[in-house]
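Mind having a look at this structure? Questions to follow.
Presenting chain A:
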Amino acid sequence: MQTLTNRAKPVDRSPMTFMEKMYLPAIFTGMGITLKHLFRRKATVAFPEQKRQFSPVFRGLHVLNRDEEGRERCTACGLCAVACPAEAITMEAAERKPGEEHLYREEKYAARYEINMLRCIFCGFCEEACPKDAVYMSETFAPANYQRKGFIYGKQDLLIPNPKADK
Partner candidate 1 sequence: MGMSIQQIIFMVLSFVALVSALGVVLSKNPVTSVLCLIVTFFAIAGHYIMLNAQFLAVVHIIVYAGAIMVLFLYVMMLMNLNSDIEPHKRNWLKYAGAISGGALLVVLVAALRDASVPALSETATEIGLIHNLGKLLFTQYVVPFEISSILFLSAMVGAVVIGKKD
Partner candidate 2 sequence: MTLLSIDWFYLVEKILLISGVLVLSLVVAMYSTWGERKVAAWIQDRLGPNRAGPMGLLQPLADGGKLFFKEEIIPTHSNRFLFILGPSIAMMVACMTSAVIPWGDTITVAGRTVSLQVADVNIGILFIFGVVSMGVYGIMIGGWASNNKYSLLASIRAASQIISYELPMGLALIALLMLTGTLSLKEIVEQQRHGVWNVCLQPLGFLIFLICAFAECNRTPFDLPEAENELNGGYHLEYSSMKLGFFLFAEYINMFISSALIATLYFGGYSFPWMDSLGWGENAIALLGFFIFFLKILFFIFVFMWVRWTIPRFRYDQLMRLGWRILIPLALANMLITGALVLLRQH
């Protein structure tokens, strides 16, 4: 039969020689292999103490960015929600009132901004779609939770700390 690749190996069905029938050499070879593994470097990462390095392109939990004066960058345009293939993002827009200029950079802002982390597939399209550089993906992942509602992240979970207020 023509094989598709030349990697296929025919099964050797010839009767076993006396040495093979004794099994002991094979057993000792196997024990040698396991003994070698006994002294190998272990592959386990002892998680809470050690953490695995993320790759530079890792896409983790989202953050909502602020500008250098501490104002929210998001203008609730909805492009991220449209770009999202998993439909994980919902938002409600509101108009900026006079006197709120120090809170919101644009005249329109997101009054409610939610990402369902159970739906999110962490593709990063929202990050690419955002015209205001408001949504970024960080290098953390969603911690475990007991309830589904714990995975719906609101604005207070997503917004980065205010650099002005913290000073």
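Criterion applied: all candidates are chains of the complex that A comes from, given by their letters.
Keep in mind that, in the parts below, a contact is a pair of C-beta atoms (placed from the backbone, for glycine too) under 8 Å apart; a residue touches a chain by one contact, two chains touch by 3 or more; residues count from 1.
Please read all numbers here as calculations on a predicted model, not as lab measurements.
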| task | Using the definition of touch given at the top, pick which of 1 or 2 touches chain A in this complex. | result | 2
| field | In the complex, chain A residues that touch candidate 2 | value | 27, 30-31, 33-35, 37-38, 40-44, 46
